[in-house]
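A single protein chain has been omitted from the complex, and every remaining protein chain is retained in its original position.
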Amino acid sequence: MKDIREDIAWAKINQDVLKSLENPRKLYWVILFVALAMLGVAVGCEVYQYNVGMGVANMDNPHMWGLYIATFIFWIGMSHSGTLLSAILHLMHADWRKPIYRFAEAMTTFSLMTAGLFVAVHLGRVWQIYYALPYPNERGAWPNFQSPLLWDAMAIFTYLSSSIIFLYVGMIPDLAICRDRIHEGWRKKLYTLLSLGWEGTDRQWRNFRVTYLTVACFLIPLAVSVHSIVASDFGMSQQPGWHITSFPPYFVAGALYSGCAAIITLFIILRYVFKFEEYMTLPILKKIVRLTFAIAMVWTYLNAVEFASVWYSHDQASKDVLIQKASGTYAPFWWAMIFCGSIVPLALAFKRFQTNIPVLFAVSLLLNLGMWLERWMIVAPTFSHGIYPWTWDHDQWPSFVQWGMVFGSFGWFTLLFMVFCKVFPSVSMYEVKEMVYHRSKETKKQEETGKFAAAGKGAH
Amino acid sequence: MSISNLLENWSQFRHTHPVEDKPHDPYKWAMTIDLDACSGCNACSVACYAENNLPVVGKEKYAHGQAMHWMRIEHYWDEDVGEEGGREFPDQGAQFLPMMCQQCEAAPCETVCPVGATNHTPDGLNSQIYNRCIGSRYCSANCPYKVRYFNWYDYPSTDNVWPAEMAQQLNPDVTVRGKGVMEKCTFCVQRLAEAKVKAKSEGRIVQDGEVQTACQQACPTSAISFGNLVDPESRVHRQWRAQQVELDKDKQAKDEKEGGTELRGYRILENMRPYPSVMYLERVRESAI
Amino acid sequence: MGQRHLLALYSNFDEAEAVVKELRNTEIKGFDVNRDLIVKSPIEHPEVEGFLGNKPVRVQWFTLGGSLMGGLLGFFLISGAQANFYAQFKGGKPIVPFPPNFVLTYEMFILGGVFISVLGFLICAGLPGRRSPLYSANVSEDQIGILVKSDDSAANALKAIFVKHQALEIQEEAGK
Amino acid sequence: MMDSGFDRRDFLKVMGWGGAAAALSGCGNTSIENGKETVVSYVEAADYVIPGIGVYYNSTCAQCDAGCSINGRVREGRVLKLEGNPASAINRGRMCGLGQAGVQHHYNPDRLREPLLRNGDKGEIITWEKAYALIAEKLKGVSGEEIAFLSGGVSGHLKVLLGNYLASLGCKNHFVYEALAPGVVRAANKKAYGVEMPRYNISKAKVVLSFGADFLGAWVSPVHFSQQYAQFRRSVDGQRGVLIQVEPKMTLTGANADRWVPIRPGTEGVLALGIINALGTSTGEIAAAVKGYDRARVSKETGVPPGQIDKIAAILKLRSPSLVLAGGAAEGYAHGSQNAAAINLLNHVLGNIGKTVEATAAVPFPQMAPAKGNTAALKSLNDGLAAGKYKVLFNYAANPVFTAPGALKFKDNLAKVGFKVAFAHYLDETALHADLVLPLDSALEDWGTLVPEYMAEGAQINIQQPLMENLHPNTRGIGDILLALLKQRRPEEYKNYEDYYAYLRTALVQNKTAFGGHAVDDETFWNETLTKGIVKLPGTTAALSGRAGVAGLKLPAPVENDEQYPLQFIPSVNISLRDGRNSNQPWLQESPDPLTTIVWDSWMEIHPKKAAELGIVEGDIVEVTSRVGSIKTQAYLFPGIHPDAISIPIGQGHEAMGRYAKGYGVNPFQIMDAVFDRETGELAMHETRVRVSKTGQRVIIVKDESAAGAKQIREKIAARVSTDNVDLSKEV
Partner (left out) sequence: MHRFLRISVLLTGLIAALSISAAESPQATPMTEDSLGPLVEQPIEFPHDRHAGDADKGGMQINCMYCHTYARRSAVAGIPPLQKCIGCHQSIESVREAPRIKKLFEYWEAKKAVPWKKVHDLPDFVRFNHERHIKRFIEQQNRPFQEACGYCHGNVKEMTVARRSKALSMGWCASCHQKDHLVTAEGGTPVGGQAYWYTFYKPDTAVGSAEGLKAKGPNDCWQCHK
């Protein structure tokens, strides 16, 4: 079975995709509404917390960080798979990425935006957040560039802006299509503006190709650096359970992992909502699933390495943290994480599951749950069993404010994402055309070579 | 200016502190706490509340672990007491430990603050600038001693923290912290500043005993001594020297010696290299009884 | 004498290629293949460049400049800021420490690279730009367009060639 | 700088204090403000009063009866902080947490501000004139017998004034009541040493053997003893002092002991005799008296292992001089006097008299010497009330409704009094039942002289003077009130004293020669006195006359197993809350109990072993039931208590006294049996027996120590070494 029908007409591609801008299924509106409601919860919580103080989140000494940071890492991680699909696979000329990379990139962008919000939500004095920006000011004071948090800010800003640019540049030809096809109205104006008068001349295509390649090259190291920097938020500190050498690769693997899982989820949703069955085909899904499985195993391995390195180290404190994770108050969550992160993906190894939409949907959600738990299990237990014995085993349970904020963040993300898919083509039309064009050519060649072979036999 | 400044003073900008070659001069505030004298009576802690405008958070918030005691008295019981097969009674008493900000020379909290709200002052303190703090709480997350306290609520406007009458007791020399900022023991910097200004105007440096921290002043057993480590005459200096504890070592020579040492000076978590400015003297227990 | 624009639309690349080849070979007065010929296609298609004879792409230079500038700027901005009036010791580290600054330099390097490359792309690809006088929406769907500019005299000859290769449609308008 | 000039009132005024609460406001705090705040400015200022610079005044701490001298920092007319006054021999510039919290007594938002007259169950505000008139009216035709005056420990000129007033009323019923006074020990000391409170010279002792005397925490004069303790630890001529603490429930002192000896409640005397026996140095009647107390028996009765007894005896023998203290835990029994006597006997045997137990100096003016509070007074008052003897009752600085054992039914008896006047700072439990409540100045607003019961060195009179003007215009000093009342009775005598200040001044200045100020003129003398805050006196030394007597020394065998009430109930004294008069000071409520780190609440300490038997775990809400009644509180598993005993701290469980005290914890006095010491008639606080039962509820205890229970693993956090490996004498 082929990744995509090769005789599919280019005009049809345009129509199908452009349809998604017009009339999705009812489910779309349901999702949108639910997302909005969820966001409402978060906004309420934030207002409450802003007025009363961080205390309502039920953090304390030593539990200075809570779900906010954990979820922050989660969303950052989520963003990585977009880059994986668009940039890495692009360099590898894996053209099956073409129908799906667009929404993957959108996912990158929006999950980064969500992550960014958590930084603000986490701050005790969010109204002073501008202190953390390096801008020449009257006070003559600068942020502290030694702080991993600042590296974070820098990295995330770079990553966000780059991904937006990457997403946009890659979309220009499609915007041109929309410009040409869409009926009159504000949208047409918008597309006209954004498509920058793209005509698809040879000169444009030439520079386009090079630029797209260059930015892709930049994005890969960038993505890696971003999550290793997030890892260094913890790795740079002296806390047991954080001060671990294998953290950066561990985080990156985790990031790709959760990202891929999220892609599967969204893949399934979009496929249904926008009737993209023809482009987001099962064979492509199968490819992603296999990729996910591979990364899951990498993550599992790095997880094991982390435990092992702690186990064999002389750092008694870290050992205690590990033991406490596995047996203390947080044990259920910790084991749940192991289950969701390492056991559940094994299901993906089975062929019959690799194309079974309901199963995949459930699994992908479980995987993401596992990855979220992982982030929480990195943050919380260390606080309740740090170096200093006086504060040991002082466990703390996040208040509804924290939960609400986490809950709402998913609403926020879904909202942005869904709106994007409605306003912009979530399948790259021109690249699907390319895909179809090249594939059909390939097959023609093969057929011809086949014919000649047959003819040759006939001759003698 | 800064680029030119950068190039001019490059060597200075590459100095590290105190590990390398940054002698303090003329001041390096340090403290010694004699655990054998300390009776754990909490006087220092209350004195700190009085001096530094610490809010009383009340039972509920205390239950949430949101107490604001800069100076907390910890006690530790022997391992085996109450355990299975262990001793039935703590018959050697408890071990009390007044724990406050150790004013580390290489403080883990300083490097991680995104806005540089906590820095190392020239007189060897770990400053905390409230109005610069944005409340990322990274410093506390990175503090090995967990002695940084965060304003989870806006205490000045909270009921029964400072009613109108009690607000009159607030020390005008100390800023009252609003919600969302980190705070910690300052070695009573307001007192130090006052003394320094006085000394400066008289063209001298602060003499030993001229300035006391609130906890030191209150301590009924005089277990706390505080002063200028640079001044060879100061009690603190003499104590540190007698105990052979050196500020910029992460392992004291005396501990390397065979069969240990007769000296009881030590610094907590020294091996993590924060170079704390507080030396503790081990608690002593009679062997004959 | 005046100028004239012609746009011919073709259904596939082979025809387009044939046309271009012919235009190259035939010597038409008042028309220069390398200057007056533009091929428009719905997809990025290396073959087009192939038969157009490859013209150099300069975006990389922007990339180079941008990333270098980003990097240098990053380092000096940060070090300068650290060394400014309120220089403070932090955790016993030097006031201008290398590891953190390198991390940030690295990010700035990428940032500069990406931004300037894209800037370069816009400049090189002449975007944003007004749309050329003759534009057919079909180009963005499934047809290849060949846009030529020539003196009035050459117009007929060109048109002939286009027709010969079963152009789906030929648009024409007088240029200034 | 501490000179206090002519009219103090004037510059004690609180000036506009814009910058006082220098606040870090929330948003937009980086802008500079214009014309929002008012500047501190004076009408007239003494030239040493400078805005932004603290002025210090000496006074006396009134948080407990130890009589530490304080040194208050005043800025812009507001007292900010209390420090110790270095000149005082008692505290030598040191302060305890309790003393530090004095400012919160002064600034307490729940202080009484107006005279209140009972109207149904509400109090209506009346003027002072009306109040005085009312008292005069109520006293009309009431004989002195029918008047009772209940007060806490009073001394100095206040005592004189009070005495005069009572005399003017022809009233002899002055009950001086202190809930936690060492009454039994006083009596025993009187017998053994000839003085009620000798000077215990801890800093000279090489070994201190303390039978439940919490001298570092709450016993007699903690700050003074703490300082001596510090020297004693450092070295007593070259040797580090050894502290052995014998008590059923670990006190702060016990936690600091080299050896804490848990003993079966009530058998302290037995152990003392056992030690004398083990010493084997005694002869004659003493030897005879202790003959029976061989180590086997003693060990069996006290539960102290024989080896331990020998060790104690050995070290006492080896290191002399030593000091033996009899404290709260030993005296709180029906045979408390016997215990105390036995313990004091040990001092005689060890020959500590005159070495570490020294003669003390008394103030040459007996009328000013402290009227020592005790609990026997409560009993006699209560009996009187029960008999309905009294028509009018005055109450000052005592809160019997809160601190009287439940068995006495004090509250009911109090109701029998026709007219009850309370001089009070807060609307505490007793004031709540009064008919007329007169608001007092805080200790930082009032004038007075204090003579501490425990004299450190020489003799001294402490001056109490205002550190700022009255916070509330309508409060009065107790002295002023008494003076006003006296003027009702004897207008002639007192007409030329405008107020108590004038009275004090004259009283002191008249005898300035006796106070060592003969050279100077009155003005200077007065100012110097106020500046110093202390009047040091030559003092009259009371020689130690007591002798080692064993007459009437018989100790009952410990209670054998009591089925119904199996446990001994030990009401422990919290170092900061004491008898509960300070429970409404938030700093104290929030300063954790040193041993359990529990805040804002009561708890029941029980030994883990016992708890295991009863199936109790930490945080269980348990019901503690005695013959008298029962209270519910949270259980805290604490290895530092004898398995046969449980303990609940005193001071919590207020039903009144304002927002910081009301409704926190439980009041152990409620279940206390009314057992009294056979000889002295003092309340035997430890004689109550209880049973403990689970209620099924469980809470998370609010405490500072970690749930893990504060044990240190690996890391060198709070290190400890044995004396073998250190030499303190070399230290700086």
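For clarity, chains are labelled A, B, C and D in written order, and residue numbers in each chain start from 1.
Everything that follows uses one rule, which is that contacts are C-beta pairs under 8 Å (C-beta built on N, C-alpha and C of every residue); 3 or more make two chains touch, one makes a residue touch a chain.
Since we're looking at a predicted model, the values are computed, not measured.
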Contact with the hidden chain (one of B:34, B:173, B:270 or B:286): B:173
Contact set of chain A toward the excluded chain (per top definition): 135-142
Interface with the undisplayed chain - residues on chain D: 15-16, 18-19, 22-25, 29-45, 50-53
Touching residues on chain B - with respect to the absent chain: 1-3, 9, 11-13, 15, 22-23, 25-26, 119, 121-123, 125, 127, 129-132, 173-176, 186, 189-190, 193, 197, 200-201, 203-205
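In this text, only the chains that are shown with their structure count from here on.
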More contacts between chains, A-C or A-B: A-C
Cα-centroid distance, chain A relative to chain C, in whole angstrom: 30
Inter-centroid spacing, chain D versus chain A (mean Cα positions, whole Å): 66
Inter-chain centre distance, chain C versus chain D - centres from mean C-alpha coordinates, in Å: 90
Junction residues of chain A, two or more chains touched: 125, 141-142, 144, 146-147, 150, 387-391, 394
Residue numbers of chain C (touch at least two other chains): 81-82, 84-86, 90-91, 93
In the complex, chain B residues that touch chain C: 1-3, 5-6, 9-10, 12-19, 22, 104-111, 113, 116, 119-120, 275
Of all residues in chain A, those that touch chain B in their complex: 52-55, 58-65, 122-126, 128-129, 131-132, 141-144, 146-150, 153, 233, 236-239, 383, 386-391, 394, 396
Parts of chain B lying in touch with chain A, wherever the complex brings them together: 61, 64-67, 72, 74, 76, 99, 108, 111-116, 132-138, 140-142, 144-146, 148-154, 179-182, 269, 272
